[in-house]
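Excluded from the complex is one protein chain; the other protein chains are retained at their positions.
Per-chain numbering from 1; labels A and B assigned in written order.
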Amino acid sequence: MKGLKLSKNVKDNLITYGIVILAYLIMEIMIKTGHISSLLQGLLVPLCVYVILAVSLNLTVGILGELSLGHAGFMCVGAFAGAFFSRYMQDVIEVSLLRFVIAILIGALSAGIVGFLIGMPVLRLRGDYLAIVTLAFGEIIKNIINVLYVGKDANGLHFSTKDSMSLGLMEDGDVIINGAQGITGTPKDATFTIGIILIIITLVIVLNLIHSRDGRAIMSIRDNLIAAESVGINITKYKLMAFSVSAALAGMAGVLYSHNLSSLMATPKNFGYNMSIMILVFVVLGGIGNIRGSIISAVILTLLPELLRGLSNYRMLIYSIVLIVMMLFNWSPKLINLRKKYSLKRLLKKTGEVQ
Amino acid sequence: MSFISYLINGISLGSVYAIIALGYTMVYGIAKMLNFAHGDVIMVGGFTIFFAVSMQGLPPMIGILLAVVLCTLLGITIEYIAYRPLRQAASSLAVLITAIGVSYFLQNMALLIFGANTKAFTSVVTVPAIKLAEGQIIISGETIVTIISCIVIMIGLTLFINKTKAGQAMLAVSEDKGAAQLMGINVNGTISLTFAIGSALAAIAGMLLCSAYPSLTPYTGSMPGIKAFVAAVFGGIGSIPGALIGGIVLGVIEILGKAYISSQMADAIVFLVLIVVLLVKPTGILGKKIQEKV
Partner (left out) sequence: MAALLEVKNLGISFGGLRAVDDFEVTIKKGQLYGLIGPNGAGKTTVFNLLTGVYKPSEGIITLDGVNITGLKTIEINKAGIARTFQNIRLFKELSVIDNVKVGLHNHYKYSTVEGIFRLPGYFKMEKAMTEKAMELLKVFELEQEADYLAANLPYGKQRKLEIARALATEPKLLLLDEPAAGMNPNETRELMDTIRFVRDNFDMTILLIEHDMKLVSGICEELTVLNFGRILAKGETAAVLNDPQVITAYLGE
């Protein structure tokens, strides 16, 4: 009986891994044979970034059951921490892969720590209040990075929150983080292959966490906090665990993101609440708590505006209409009943519904 | 002296936030949803006035009236098409995401019609400025109109809710939809009315905001919308006096923060204050305490 169930989980997870690897192989073949537009090729690393972000946010929203609108803030921390390290160490560690791996670890760790520190006070808030506070933190992180100046010279590191002049660097000095101009000259270490490996790592962490003792504790809090407490589950510990792991993975995505750009700035567009909301859209549309759904919807929703590019100005309008219609179609109780009544096969239902 | 000027500016900006926050707070109170598109209704109001007054040369009063009517209809339509079908949805996140979709839709619609470049909004306020303390403090006409509008709206809305049948129906629906329905209250109608009032207020807020900060883009409503939402949460979401307090406090902090601490960090300061308030009072300054029955 139990063996059967375990293998069902394992099978489910294997399908998810399989989809990622298959998508990778197809893409690689298309790249090798030149059947891919340069536009799409440029989107491959961002796609990996968004997939990791969506899967990691699903850990907070779907598994822990808490609404977070500050995910882009953690991505921002990771992006800057990682890029800072790579810029700083560019001449010291010359093996780019090794440097990048360390940068990823540093980015993930910093974002995880920030997530932990933020989570400690705020996770006792619930629902929409938690959502607005995480949004606020995301905006604060972005704001702080925009006034941060860090430079290095022979004397070591210099910090300022005013401007690059007040760093007081010597002539050979190098401004690494230049306030609103951010970091320029980050080595472009990110590749599609590394992106896919990071997706797999994210999946291993998230899926194995869900199907373990800790994951059950996290989901028990989601399902019934009072009952979870009554059977001795440490609410704070597991909320923090889910939240900081989610933040750390977002930080990892941030490192990937920053090493795909020659110039990294914290703008409202890439690290503001709009980005957090976009990731949330991936999660909800893919099915709350459904990890595979997050991957698929992140890919489709990232590609959709590109596929609609021919429609020029209308594409974002169509995107928004598609979003509204899909939400109504997937979630309206009336439409769900209608679909159940008239669905030709259960096939449709399986892709449309959560889990 | 400059402190008093900043304070007055802060109260003025805060009044706009308060008017927008009212829309958030009323809708949240009654439909238990964050209407993310509310900020964009402000933008629609701004563009309507811009179109009517600056492009068509209509008198400002007609422009404002048009904006109010259009936004009211827009609010009712959005609720009917996008939110009502999801009222019984399994997850409250569904309607939040739909609201985000509506927000994108309005922004991109405006982008298509008016283009991406910033429009210079001509103030529709004709009230002259007041000079105090021998000209050291100047209170602009926009500020006077904004603060007076805010006061009038607050008093009017409080009277409406406490003295009229429709207002009482709103209270009843926000307490318990099922019970309200059983008492013969038209729940759908009441929710539509709430969206109508909230959106009409958004149109007025759009007029005031664009008159005070005369630049208009499809994204004009977005950030003020978020901040007004913060103000609503800050004051205690669902509470009308809370929206007023939250809005004013936020506006004052933002302007004083810009003036005395750092113009780049003003938003961060606003958000930081929100976090501190929520950590001390988890449901905002005037919010009701909710405890789950075991």
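What we mean here is this: a residue touches a chain if its C-beta (ideal position, glycine included) is under 8 Å from a C-beta of that chain, and two chains touch if they have at least 3 such contacts.
Since the structure is predicted, the reported quantities are computational estimates derived from the model, not experimental observations.
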{"item": "Among A:L198, A:A217 or A:M275, residue touching the chain not depicted", "value": "A:A217"}
{"item": "Touching the absent chain when the full complex is considered, from A:I205, A:M265 or A:L304", "value": "A:I205"}
{"item": "For subunit B, the residues touching the chain missing from this view", "value": "294"}
{"item": "Absent-chain interface as seen on subunit A, which is shown", "value": "1-2, 4-5, 204-205, 208-209, 212-217, 219-220, 222-224, 226-235, 241, 289"}
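By definition in this document, only the chains that are shown with their structure count from here on.
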{"item": "Inter-centroid spacing, subunit B versus subunit A (mean Cα positions, whole Å)", "value": "31"}
{"item": "Residues of subunit A that touch subunit B when the two form their complex", "value": "61, 67, 121-122, 124-125, 128-129, 131-133, 135-137, 139-140, 143-144, 146-147, 180, 226, 273-274, 277, 280-281, 284-285, 288, 313-314, 316-317, 319-321, 323-324, 327-328, 330-335"}
{"item": "Residue ranges of subunit B touching subunit A (in the complex, touch as defined)", "value": "28, 34, 36, 82, 85-86, 88-91, 93-98, 100-102, 104-105, 107-109, 111-112, 222, 226, 229-230, 233, 237, 262, 264-265, 267-268, 271-272, 274-275, 278-279, 282-283, 292, 294"}
